[in-house]
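Just one protein chain is left out here, and the rest sit where they should.
Per-chain numbering from 1; labels A and B assigned in written order.
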Amino acid sequence: MSTSMNYLDGNAAAGELSRIFAMDITSAEGQCANCGSKRRFAEAHLYMQCPGLVARCALCGHVVLRCVNTQQHIFLDLRGMTYLALNTTQQQEASS
Amino acid sequence: MTWRSARVTGLHDETANARTITLAVRDWPGHIAGQHVDLRLTAPDGYSAVRSYSIASAPNSDGRIEITVERLANGEVSPYLTKELIVGDELELRGPVGGWFVWRRDQTEPIQLVAGGSGIVPLMAMIRSRASAGSSAPFRLLYSVREPGAVFYQDELQALSDQDHSVIVTYAYTRVTPKDSPRPPGRIDAMLIATGTWPSNLAATSYVCGPTSFVENATDLLIAAGYGRENIRTERFGATGERK
Partner (left out) sequence: MAIISRGFAGRRSAAEAKLPPGQYLTTDFPVLSAGPTPHISLDRWEFTIDDGSNVLKRWDWKSFRQLPTETITVDIHCVTRWSKFGTSWEGVSLDVLLADVKTDLSYAMFRSYGDYTTNLPLKDVVNKQAWIAFKFDGADLAPEHGGPARLLVPHLYFWKSAKWVKGLTLMPHDKPGFWENLGYHIYGDPWLEQRYSDQ
């Protein structure tokens, strides 16, 4: 879809978004509100070299998530997703 | 997830341009192979930079992790980490993060790892995790590098490949090949996928990691070879290989 390859993916946003989401977001399934495709958030195209974080649908390029850190708030825009399904059963594996 | 302090306890050069850094992390909760950490560096005037680095070491309980950093020509952070950092230095670290691009020790299916350059790092954590867990899951690695001198963890991969035949390593050299290489230099292509990866009927789970263009190309080739999209997990390092 994009020829410029200047994007990362949802994995790169995991640290930033861990401030908001108690559960792992990269393995969450999201549905794009524009084209209806259902993908893991890890597969979203991520643009972080801008004044905020912008995640786009890998299929159609529509913005599925935006996030901005101001001094006092985190602004979150999730309009681009019909839903985001986070896995409540996934456990952090204990080190052995 | 909060920032923790981490102290450098070891430094080891992997190649002329890449260094493995061992960090002792305060209150480290442990990790799963494939996860990464965010590092934050702060200059005396308050300027700070954050970068993500995959954990290279297997999960363990001694509170230490290893990351391998490649020095990028125009990098802001990698030159500092690969040239200036010394044992005893303290950094801030957040993580581990990521629950999708991970290999868990209870996975038994065949695994196909595909690495582009520094994309080998999280995949090496998976290989090391498998070894320390005594897992017999069949692993193959297709590792694309510019030239022989750019291979990370060379001795370890050689030992695994020689002694333990369930980790099969295939190299793809894109610029310069070793002297008696059967294949001329070049990017991964359909032929190399056909000869260097598990056949698609084995329903292997594949992990592809490296610069974005490498990941897109390798993923397209795997799908063309019959891998299901849902069986391919990817992690992109961006156009220059630096993740920020």
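We adopt the following convention: contacts are C-beta pairs under 8 Å (C-beta built on N, C-alpha and C of every residue); 3 or more make two chains touch, one makes a residue touch a chain.
Quick caveat: nothing in here was measured; it's all calculated off a predicted structure.
For chain A, the residues touching the absent chain in the complete assembly are 1-4, 6-7, 45, 47, 49-52, 54, 56, 61, 63, 66, 68-73, 75, 77.
Heads up, the rule we're going with is that only the chains that are shown with their structure count from here on.
Of all residues in chain A, only 5-12, 14-15, 18-19, 24, 26-27, 40-43, 48-49, 87, 90, 92-96 touch chain B in the complex they form. Partner chain A is touched in their complex by these residues of chain B: 1, 29-32, 36-38, 50, 52, 59-61, 94-95, 97-101, 104-105, 133, 211-213, 216, 233-239, 243-244.
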